[in-house]
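I'd like to ask you about the structure that follows.
Every protein chain of the complex appears in place save one, which is left out.
Showing subunit A:
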């Protein structure tokens, strides 16, 4: 099939950036979206035009590197997939497709479709871990964990840190990402002991990075390629409320 791409081109963080039009010809429906971009890029190189810069790595939906807003939707029109798992059969011959980077103040554009998601790492560095030292820990079976909690913790831990939740949110909020980590560790006895300090530190860092607040649009859940639920946000709010002085009276 033949398609027309409208791609956001931005030379660097300071450049204003604009949409450019490119033809994507002879595209097979079996190609992944990123393979389609590979084909377009090969064509651009042959014409002496600089290829489109986009982030990608594992191309099997788990590394969380790829990040594109496709026709206004983070990771494109298919459910529960990243852009690398989106296939061209979801599009029709003659379609116009619009490609943009994640748009959020906290994710500055580096070039074209590539953004800087360092803010996510800094939220984890704030307290997204348990303070276990290497070695000298008890046997793995010394502390039992209910299957239900282990499974719910795993539901939250499935987050790949891609940032689609932020890109989809009208407020550019990182609540789903942060809440997933708070739940992943808070649901396990190993992480529960420092839960209060964790939630405070992570939320503080989240605000410092310039992410917006959550106003219950649920766009994050709709965009999440791993199906992380917004109920984790309520859980995080409860954890946070517990740390307030009033909660202890």
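Things to note:
To be clear about the criterion, a contact is a pair of C-beta atoms (placed from the backbone, for glycine too) under 8 Å apart; a residue touches a chain by one contact, two chains touch by 3 or more; residues count from 1.
Here is the rule we use: contacts and distances are computed from a predicted model.
When the listed names "Glutamyl-tRNA(Gln) amidotransferase subunit A", "Copper oxidase", "NADH-quinone oxidoreductase, E subunit" or "succinate dehydrogenase" are checked against UniProt, the chain not shown comes out as "succinate dehydrogenase". Among A:94, A:140, A:170 or A:245, only A:140 touches the chain left out of the display.
Residue A:114 is the one among A:114, A:206 or A:236 that touches the chain not shown.
Within the full complex, the residue among A:45, A:213 or A:244 touching the omitted chain is A:45. Interface residues of subunit A with the unshown chain, by the touch rule above, are 11-12, 28-32, 34-35, 38-39, 42, 45-46, 48-51, 53, 55-60, 62-65, 78, 81, 85, 87, 89, 110-111, 114, 116-118, 120-121, 124-135, 137-141, 143-147, 150-151, 153-154, 157-158, 160-161, 184-185, 188, 190-191.
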